[in-house]
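Here the complex is missing a single protein chain, while all its other protein chains stay put.
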Amino acid sequence: MINRRDLLKIGTTVVAASVLGSQNVLGAQDFEGNPDRLGMLTDTTRCIGCRRCEAACNKANDLPTPKTSFEDTSVFEEKRKPYVADVQSYTVVNRFEGEDAKPVYRKVQCMHCDEPACVTACPVAALTKSEEGPVVWNEKLCIGCRYCITACPFYVPAFEYSSAFEPRIQKCFMCNQRIKDGLLPACAEACPVEAIQFGKRKDLIKMAKQRIWSEPDKYIDHVYGETEAGGTGWLYVSKLSFEKMGFPGNIGTTSFPKLTKDFLGMVNLTLITWPALLGGFYMATHKKPNEGHDEKHDDKEDIKHE
Amino acid sequence: MNEFGNETVERHVYPKNELTGAEIISNWLREKIFLGLSFKEYMKTLITPLNIGAGLIVFAGLFLIAMRFIYGLEEVTEASNEQPWGLFLTWGLFSGVPFSASGFVIGTGVYIFGVKRYQPIVKNAILLGFLGYLFAVIFLMIDLGRPWRIYYPMVISFGTASVMFLVAWHVALYLSVQFFEFCPSILSWLNQGYLRKIAVSMTLGLTIFGVMLSTLHQSALSAMFLLAPGKVHPLWYTSYLPWLALISAIGAAMALMIVVSKLTTIYFKERASPEYLGSIDDVTIGLGKASSLVMFTYLGMRLISITHEGAWQYLNTPTGHWFMVEITILAIVPFLYYYGVMKKNVRLIQVTGVLTMIGIILNRFNLTLLTFNYQLPRGELFYWKEVLVVISVIIIQVLVYRWIVNRMPVLRDHPDYPNDGH
Partner (left out) sequence: MNTLLEFMTFVKGVEYLIVIAFCFGFIALWILVNSRDKMKMSTLVSFVIPLALVFGGGAIVLTSSDTSDVVAAPNVSEVTIPQGNIETVALASNNGWPTVNKSEYLSIKYGPATEFHKIMSEKVSCITCHHNSGDEIHACKDCHDSPANPHDSTQPGLKAAYHERCISCHPEDFSSGPQSCINCHTGELKSTAVVSAPARPHQLTWDTCTRCHPKGIPNGGMESKIVYHDSCLNCHSKGVAGAAIVPEDHAGRAGSTCQGCHKPIGG
């Protein structure tokens, strides 16, 4: 018969191990990310709304031709999203009303966050943050659960609901194949006024700040993406406030993996302590009538009531 | 002519040990599947107005599911890139799974804590839990973009930082656990005594394993929404989400058992043993007592969590008013239970059970669908095709439950294996 001594021995060892193990020394450390990771900077004061970036994205990714051509300005009448409806590229340019009635254009695409919510969410690691920086999607692994869409604070990933057998998650992946081939991302290459610039994120941040410092009247004093959502790979500088340009107003600066880290930490602790507690309770309350029994889990015995 | 000069009549009466293979199969079918009737008779009994109505809805639902697999999810849902999850997951997974906790709640009570009072309903509870998880997985298969890859998180690629990875693993493991826990009943039905003995011996281990898994994935299903702080309304978003989900799952399980036990006494009377039928009142009162405490705890946690997030300021908004509806239902439930228990009013407890189920389903719907993306302009939430598919799968679930209860010793003991509690 199992006696209380053994129960206590087992129980305390287990609980002690899990408590000691849960002192996560590294948990408080801040992670810098790959220092050479690449990013893009969009300067909305330069953008003239010519939509060459959309056209280049369409071409570079072999997407079908949309019904409205890339020269058509009537598309600016509504705020579009990438890869939805007739938009056949992973990026769109939307027009907003700036001060003194001048239009301000903003390019919308995946923000390539440093600690992406979508990568945290994916149960099969189909979305990953590549070493170079872009957040990429692997068609061979995706199961189509769409948790990434639920998680992304910028509402970026687009799912092909119209496909029954090959529904893909579509979003900008910073032309990571072109980058590996030594080319510029298509939108950066196409922009006639260099409103989009490509380079190492740390350089782009310095560049953006120095632009702001050198012309303080021209920009708001904020580089969007430096700290939002824990830092994003795509940065913006602008004159018009970012909320007015369609950025979600409630992103905050916490990186998204931190939001579920605590719960996941509790999980393994529970998995280890539950057998001890419940098994111990069972052993403590169920008497074995005699020794000869094969008493492993014999419910025919006199079970003690509560 | 036989040897005595008499005419023999051709009669198909074979001695037992000389049955042909076909005879064995048809005897087995008749006894096990057709409830002792011949095939024709059995089919005749199936033709009732209820069955026909159910059959029509099921047929329509299956047709729509086929459409979904030909033309894509767009065909049957209004899912968009703002609202990727619709009724399939909100009902099947997020609402269905809390109620399927009946397996582990009652199972733990009976097999680990040894509370014999609930012995009569434990098999029913495990069956309901098993079917709940099975159909949650079926809803998931309908909703996933590539359902043939559903096993990928298990063996192909591990996204270990994801809460959904945890859910996938646990649901798969727990479904197996529930199946093995229900095996004794199946094996009784199939008269496999030796296998049944093995299955019974595993019960304790399975129950403990089941509790481990259950506590975690019940909380994980709501923890998934921790990753969307800007999208879940502040009155529902809280870092206590996992624990609220766990407590409400226990409350939901008890409410389900209260309600379904009552329904079985009405609709499955002839399948239930007298001991079972006689014990329901006592079981209901006991569950009512426990539910009262559990739902009171839930209420307290809920109020604390909202205070912790500083969300009371949202009360005076349209969504806040809708929240008041939900919290009122969930708030009066523990007191109604208590009153019912004090007065030994079984009827009241059962009605409160229904109210609890409504409240918890409402809570899950609010969290995942109705107040999700509260900052975006309201789009279409329910599409009639989606609703039809959900209803037809529910009907299939009920039909499967009925099929099993009609044949297997769920509400009664098998005559060959009485009194061993399985």
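Labels A and B are assigned to the chains in the order they are written; within every chain, residues are numbered from 1.
Following the convention adopted for this analysis, contacts are C-beta pairs under 8 Å (C-beta built on N, C-alpha and C of every residue); 3 or more make two chains touch, one makes a residue touch a chain.
Remember, it's a predicted structure, so these values are computed and weren't measured experimentally.
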| item | value |
| --- | --- |
| Residue among A:R168, A:R211 or A:K239 touching the omitted chain | A:R211 |
| Residue among B:S38, B:T160 or B:N191 touching the omitted chain | B:T160 |
| Residues of subunit B (touch criterion as defined above) contacting the omitted chain | 158-161, 205, 209 |
| Touch residues of subunit A, complete complex, unshown partner | 2, 6, 10, 26, 31-38, 41, 43, 48-52, 55-56, 59-60, 62, 70-73, 76, 95, 102-103, 105, 114-116, 119-120, 125, 129-132, 177-184, 186, 189-194, 197-200, 203, 206-208, 210-211, 213-216, 230, 255, 257-258, 261, 264, 268, 271-272, 275-276, 279, 291, 294-296 |
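Throughout what follows, only the chains that are shown with their structure count from here on.
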| item | value |
| --- | --- |
| Inter-centroid spacing, subunit B versus subunit A (mean Cα positions, whole Å) | 33 |
| Subunit A residues within the subunit B interface of the complex | 81, 84, 117, 119-126, 141-147, 149-151, 153, 155, 157-165, 167, 248, 250-252, 256-257, 259-260, 262-264, 266-267, 270-271, 274-275, 278-279, 281-282, 285-286, 296-300, 303-306 |
| Residues of subunit B defined as touching subunit A within the complex | 68-74, 77, 79-82, 84-85, 108, 111-116, 144-147, 149-150, 152-153, 156-159, 161-168, 200-205, 208-209, 211-212, 215-216, 219-220, 223-231, 239, 242, 375, 420-422 |
